[in-house]
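Have a look at this one.
One protein chain omitted, others in place.
And then chain A:
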Amino acid sequence: MLGLRSSFRSSLQAMKSQSRLISASAVSAKSTYRTPDFGDYIKEKQDADKSRSYAYFMVGSLGLLSSAGAKSTVETFITTMSASADVLAMAKVEVNLAAIPEGKNVVVKWQGKPVFIRHRTQSEIDEANSVEMSALKDPQTDADRVKNPEWLIMLGICTHLGCVPIGESGDFGGWFCPCHGSHYDISGRIRKGPAPLNLEIPEYEFDDQKLIVG
């Protein structure tokens, strides 16, 4: 160990005496290759920038074409994942709200699922708003579940096992699922029974007298 250290020190001392640390090869050891004279082959009026620009232009053009091709390939591939026109055509459903009298339920089919639309009366709206949050299994205010309190729009699929609840029945004046006895209130919130969540609210918007679900 001691011998190793002393030899390292002596080699450091030897390096100090040398002038060149980085380039260790002496001039005499460098290449002896003599560059040939290309003079006979070089054009008379050689413009280095012209030929260089030409070469770079060709490289750039190839890059342009291949990047455009790559972009359209990727684009085409991604486009195949988007919904096709026939799917998009079925994605929305329009309902004329003027035909639904107050206090009536209407069930429409949207994307293969039933959607409940209820034109609620003022007393039903008051009833939905008067419920204490602590009494709910899945607490949600009525205002969170409707855009317009007169119209309650929700997916008619029981959140328990996916049966379709029956309207205007059950202990809470709303919906009742006959499969396992889940009771929903007039805002579609679960009040009693095995279902864990309130009836789901789909995306919808009002357009004058029309309702667009989807």
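Convention: a residue touches a chain if its C-beta (ideal position, glycine included) is under 8 Å from a C-beta of that chain, and two chains touch if they have at least 3 such contacts; residues count from 1.
Here, contacts and distances are computed from a predicted model.
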Which of "RNA polymerase Rpb4/RPC9 core domain-containing protein", "Complex III subunit 9", "NEDD8-activating enzyme E1 catalytic subunit" or "GYP8-like protein" is the UniProt protein name of the chain not shown?
"Complex III subunit 9"
Have a look at A:67, A:96, A:129 or A:209 and name the one touching the chain we're not showing.
A:67
Which is it among A:47, A:94, A:144 or A:171 that touches the chain not included here?
A:47
Logged for chain A, residues touching the omitted partner chain are 47, 49-50, 52-53, 56, 60, 63-65, 67-68, 71-72
